[in-house]
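Below you will find the structure I want to go over with you.
Let's look at chain A:
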Amino acid sequence: MPHSLSSQDVTTPGGLLLVLAILIPFVGMLIGFVFGGGKAQRVALATLAAGLAIVIAIAHALVQSGDAVIYILGGWKPPLGVALRADGLSVVMLVAIAVVICGIGVYARADFGTPSGVKEARAPLTFWLLLLAVWGSLNLVFVSGDLFTLYVALELLTFAAVPLVSLDGRSETVRSALRYLLYALLGSVLYLLGAVLLYGVYGTLDIPLLAIRVRPEPAAWAALALMISGLLAKTALFPLHLWLPPAHAGAPAAASAVLSGLVIKGSWFLAVRIWFDVFAGVVTLPSAQMLGGLGAAAILVGNVVALRQTRLKLLIAYSTVAQIGYLFLMFPLATGLSSAGLDSVVSVNGGMLQAISHAMAKAAMFMAAGLVYATLGHDRVADLRGLASALPMTVLAFALAGASLIGLPPSGGFLAKWLLISAAITTLQWWWALVMLAGGLLTSVYVFIVVVRTLAPAHEGWKPKSPVPRYQQAVVLALALCSFLLGAAVLCPVDVMQIGRTVSRNTLLP
Partner candidate 1 sequence: MKIALDIFTIFSVMAGAFFFLAGTVGLLRFPDPLTRLHALTKADNLGLGLVVLGLLPQTHWPLDTIKLIAIWLFALLAGATVGQLMACTARRGGGQRK
Partner candidate 2 sequence: MNGPTLFGLCAAALIGFGLYGLIVNPQPLRKIIGFNIIGSGVFLLFGTIARRGAAVGMGGDPVPQALLITGIVVAFSATALAVALLLRLFDEGGVVTLASEASPTEAKADPPDA
């Protein structure tokens, strides 16, 4: 039987930081809303800095204590009260998301900055408030230990992300925002239905307590199926991906980076959390293979359709659909390892690294696309001539991010694919390795197409439409470098991701 995540339910020393990590972004949002105008941006940037410090302190506390960081809210122990838990997986995602959001914050100072003396405008204020709301809800998704609090976190994430899609107010973006909202609401209501079933049968919504009580019975399978299908709708896995490309391509550059890089990671992480922690004893290999199959289909369909795109932002959006497929290949490999009695750590680490490197690379790519649009006045892939000379750092960043998506060494994508392929080989599921390599090949095709086109010399007498500030290019390059150099994580002595996780280490399936 699976063991509880961490046996004792008592507040650990670093626990208060978890509460701060959730509430600081929301407090910053509320104060920024009252001040409004230019001051909202300054409040937001200050909150970003404070939040980054808190997240680093949490990581330090986790590594220091060597076990999950826990905080019992209000002193009421679960199952009655709510506990916040941050194990290795949560902290790694917290740090990665904090870095990407700070990068986006610095990048967005140019697009959504309000110079002093200018009256408060709609888009800048909304962007800064919703950026902090997305961050607060993501931190809550990573840290909460209660299924209903996670449902409220999912709703917070949806309500913060949908207005970002229709920020510039054109009717197509409003239409894709409405379609996104309907998919996301269907997803979260199915997730809630699964949680309700679990409470009806096991009497608690706390994840470690559920991990002990859940037995393989019809109600548990129904709850698993409902929750996972709901989260698939929110993460836009293959059959349910129709809403993603128009939504992510229509949004402004900084908002697209938030949507593609961060928002879909929230519901994906929740799927990982319930698959490996709550339903560790219930999941079967065939169900995991089905998830893997959907992931493989997403990789192939997403990449093929991306090849046919004429606009750069839509190309990157369909590339997101494909990369989401990689994230779901981790499930059959981990369950295959567990059912073979081996340790599923390799596959879980591979999946997490894939998620982190994709977050950084995709955010860098969308921000680069924003700079391309600002310089050329359009983002048609056909004629990107003269871009390399106009924006050298941005094209380099795009290439590095593309290399990380393809999986060239020493990038984070390479290390993730290496771990996943080695897991595939040890469990003799060779077809997943084939799919990954094919996906990498297809990704490399459209990345090289774009990069080669930008290297072509510009028409004579062509001048960039509007100058792009250097710090924006520097931020894009920094994020791309982070993703590119993530492969160095293999040198990290202690396996940070597995701290405080006893469940997935020795899950012996019946």
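Candidate selection criterion: all candidates are chains of the complex that A comes from, given by their letters.
Heads up, the rule we're going with is that a residue touches a chain if its C-beta (ideal position, glycine included) is under 8 Å from a C-beta of that chain, and two chains touch if they have at least 3 such contacts; residues count from 1.
None of the values given here were measured: they were computed from a predicted structure.
Peer 1: My understanding is that every option belongs to the complex but just one is in contact with chain A. Which one, out of 1 or 2?
Peer 2: 2
Peer 1: Considering the complex alone, what residue numbers of chain A touch candidate 2?
Peer 2: Interface residues on the chain A side: 80, 148, 151-152, 155, 158-159, 162-163, 166, 169-172, 174-179, 181-183, 185-186, 189, 192-193, 196-197, 199-200, 203, 233, 239-240, 242, 246.
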